[in-house]
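Missing here: one protein chain of the complex. Every other protein chain is in place.
After this line comes subunit A, so read on.
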């Protein structure tokens, strides 16, 4: 076991982690621990763009952007946070440009902008061009640009280090962060990182679904680490299903395809979104479009022999436009489906895409221990966190924005805190939990396989807590997850070695997914209303009287060691926008 000491430790090296690292490295001695090489992070898979009311191509302002974000989130958004997001968006994009990001340009040489779902002119009048983009590889450019600037700033990375535990120590009745425990993939060695400030920026948890746009590595490790230590998770029932994933594979096809003029069609060739969203049509918010697609499928208008998908039609767009604006997604269609998007529509279905919920933070990125109390020295930003700027449904292009705005804020806040703070003394045997976890798995002689449990988890999540939910389906999922958690105790791995033991890490990741799936389903069961990405067929309306509030889920352990989930609720911050019916 090795012990390291840093002012600031950042967990994760995607967009939020690296944006934070650029700030905190200038201000404090910083280490970035990442389970992947930084450029492998899933920020790189984001395609369509980053929202900011630059008004480079038409009239726009940050107030309209704020409104769209709040409406898009079905009014569960904390409005003070949304205002910060929209205001700071402009400098955020300009900062990236100055760091070197190669945005597409207008004929005047300014940053070009295009339309995206839910972004509108003057509070819903018509779609507006607000998304700043670099072809359909905006996330790739952001990830590369941030990594380039980390190289420039000399950011210190610990690559292929898995953070498996959060150290919290009680001092004068206050729980403070003392650091993290990490597992080094190359050697199997356990490392303690004592730090004045810790920032989680470890991304989402989409791998508990089967059809997902998420990478294999998105297993909610950060959420699970703090949750296990008794800190709450907020709004975990809200998960976004992106309307256009490649049929059965889930690979993302950007909403920018519809921003460029692409149209969704059913088996009769009908542009069905006109029925569901007369103004915004194919560019309604993602939850609305995904539900519409499944409604078409359920009512027998789906495509293919099994009627289980619809088409994304780009055939009316000029090939030059597809080559210039959508080169990557058209190549995906060719590579994985053998389809030519110039002439053939692309079979698509909704794909599990983004966790709106996560580790609760305030607008400085400080992690909350309950509705109001901050955990000194603990921060989170990006998909792992819940500020909450996305509420019940995130707008497209607001996540690349979120990681830049709140990654920067968390990086500055953590480093400033570390300047004045003292190190918190490490608890006795700081590595005990991780050592026990690793040894138990290495030595297990159980009969269960990781791959089997994971597959069953993914199948039950897809079947029961996806776009449409009812009390019965959610209960089925809760029961199944409970059964899988029991079986997980008996899981065994084949690779008993120390060197690059990915077999072991996959087992640990599965444990995280099981914990988080249970939180998600339990939170969803209790929310007896429909809002944004959470749609209950048995409660099809939004219920602002009883549920205009954030869910806060806590892990409780009884005296006899039994685990349970306690749900509490937190008020939504409302400033200038009163909830209205949501129409597109």
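Things to note:
To be clear about the criterion, a residue touches a chain if its C-beta (ideal position, glycine included) is under 8 Å from a C-beta of that chain, and two chains touch if they have at least 3 such contacts; residues count from 1.
Note that contacts and distances are computed from a predicted model.
Missing chain, UniProt protein name: "Succinate dehydrogenase iron-sulfur subunit", from among "NADH-quinone oxidoreductase subunit K", "ABC transporter ATP-binding protein", "CoA-substrate-specific enzyme activase, putative" or "Succinate dehydrogenase iron-sulfur subunit".
Only one residue in the set A:493, A:508, A:524 or A:572 touches the chain that does not appear here, and it is A:493.
Shown as candidates are A:15, A:256, A:347 or A:391; the residue that touches the absent chain is A:347. Per the touch definition above, the residue from A:1, A:126, A:151 or A:463 contacting the chain not shown is A:151. By the touch rule set out above, subunit A reaches the unshown chain at residues 36-37, 39-42, 44-45, 93-94, 97-100, 102-111, 134, 137, 140-141, 144, 148-149, 151-152, 186, 215-217, 249, 251, 265, 269, 303-306, 311, 313, 315, 328, 332, 335-339, 343-345, 347, 449-451, 493-495, 497-503.
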